[in-house]
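All protein chains of the complex are present and in place, except for one that has been dropped.
Let's turn to chain A:
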Amino acid sequence: MALPLPPGLTPTEVAFLCEMEMVTVIPRQKLESLNLLGGPTQPLRPPHRTPLPLWLALLLKRQRRANILPPPWLLPSSLERILKQETDVKPQTFSPPPPHPYLIRSSPSHTDTISPPFLPSSTANAPSDYLPYHWLELGEILLEACSDDLQEPGRVRTLLRDLREVRMAKMRGSTKDLEGGGVSSLMGVGAMEVSEGRGFIVGVMDGLRKLGSSREAARREKEDDEGIGGAGEDDEEEDEEMGFE
């Protein structure tokens, strides 16, 4: 406990990372292209829609130079469908993350490993009905900064809270019923949820690992003992191979 901060990212840090997500804005004023570290932004020409990083969009929104177009998944209808998926259709698993926008081919390419926030998962042409990696924090930030740009902000707020509760309950429950000591798949879980659930899940896993450590050690020993008869020759061969290298 030497470090003052727990391992992993704090919610504030996650929200900071989330501000790199691209969102779509509708500018009200002209703005020339800016040379940012992540590359130049597109010049703003009202009323053409333009993708901008969230932090810049929030700045312009605060100065009333632009409006933010909410991503399609943040519409009440889409959130309702996701909530239905979470509670009724598949109450055991988390709703899936959005599909990878670049085609995954058999030959590996550099686009395979691109992950949020470098994927345009929250622009106006992002797929609806999928919660992207930064859904919770993006939703909260947009609700606060530009609730006037959202459709039915009150409903969106309620739906986001419901979704969060349903998914947190799933996350907490995920450690309860598994035999081996692992958690069930966390596919589709967002960054903020990981940050919130980390303390608990890591704690439970740590405890289970410690309690089971002696048994595990005994099992390993047994395996080693059983393996001695046949493994002896293999070891020698391996040693020889190592020697030739």
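One rule holds for everything that comes next: a contact is a pair of C-beta atoms (placed from the backbone, for glycine too) under 8 Å apart; a residue touches a chain by one contact, two chains touch by 3 or more; residues count from 1.
Everything that follows uses one rule, which is that contacts and distances are computed from a predicted model.
Per the UniProt record, the absent chain's protein name among "Autophagy-related protein 13 N-terminal domain-containing protein", "Glycine cleavage system H protein", "DNA replication complex GINS protein PSF3" or "mannose-1-phosphate guanylyltransferase" is "DNA replication complex GINS protein PSF3". Here one chain is not drawn; of A:M20, A:A124, A:L186 or A:V204, the residue touching it is A:V204. Within the complete assembly, A:M192 is the residue of A:A126, A:C146 or A:M192 that touches the hidden chain. Where chain A meets the chain that is not shown, the touching residues are 1, 6, 10-12, 15, 140-141, 144, 168, 172-173, 175-176, 181, 192, 195-200, 202-204, 206-208, 210-215, 218.
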